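Working notes, structure below.
Of the protein chains in this complex, all but one are displayed in their positions.
What follows is chain A.
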Amino acid sequence: MDTPLTIKETQEGLLKGKFTAVGLVDSYLERINKHNKDLNAFLAVCEEEAYKKAKEVDERIKSLKEKAFTDFPLLGITVSYKDLFLTKGVRTTAGSKVLQDYVPPYSATVVERLEKAGCIMLGKTNCDAWAHGASGENSDFGPTRNPWNKDFVPGGSSSGSAASVAANLTLISTGTDTGGSIRQPANFCGVVGLKPTYGAVSRYGIVAMGSSVDSIGHFSRSVEDSEAIFNVTKGEDGKDGTVKDATFMAPKAKMRLGIPKEYFIRDWIKR
């Protein structure tokens, strides 16, 4: 089965009975089992939890039809979490062997909100240890590889998250960005990455890199999906004092986009 490419496609498929959530999990796990040994994008795969949640999703849709999605905007959407996000009962390493046996007793706010919105957790993704790195090679559990070309780096530090979305091993994934750790791997892997404004999304339950600049975001395959995820993750949680409820929108002013020519002119280095 070809995995769907957007939230809308997933939810329409589930509603119309084109596939079930259990069937979706089947195909994603099949893809993970096939490709992860090359890509090293996942550090943990949560088969049992994924099937349990998928069954709940299927039952909900079966009994409520389109009403199943009210209050569950991400119902049936598969997610992987950067291994910096605490997941209750699921090992969280931050890409470091220092935490190789750490099983958190609570979940990050973002994890809780995504689960509550109906997401199905597939697993935890590789990253540069403690988010210190920009290539995905600095993980204690081995480098992540770029799905487009395995000889290339996927970028970092949210390496496995970007790679897992690019390789269709999950529909969405979470990341953290302190100095480019979402934007850069999104770019290298050709997926949509959102680094929200600082203070938009709670940092609670996420291993810190630089507390006063850490921004909590995500990866998806479309901008529309990115917005849908942001609408779930943003806002005060009473646990992170730097978060503020606000309206986030594109500025009214005409935007000017800049392209660093160094990346696009082949012979720049020679000059």
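By definition in this document, a residue touches a chain if its C-beta (ideal position, glycine included) is under 8 Å from a C-beta of that chain, and two chains touch if they have at least 3 such contacts; residues count from 1.
Keep in mind that, in the parts below, contacts and distances are computed from a predicted model.
Any idea which of "Cell division topological specificity factor", "Glycosyltransferase RgtA/B/C/D-like domain-containing protein", "Aspartyl/glutamyl-tRNA(Asn/Gln) amidotransferase subunit C" or "3-isopropylmalate dehydratase large subunit" UniProt assigns to the chain that's been left out?
"Aspartyl/glutamyl-tRNA(Asn/Gln) amidotransferase subunit C"
For a quick check of understanding: of A:17, A:105, A:210 or A:260, which residue touches the chain that isn't displayed?
A:105
Tell me where the left-out chain touches chain A, residue by residue.
Residues 102-103, 105-106, 197-199, 238-239, 241-242, 244, 246 of chain A touch the chain absent from view.
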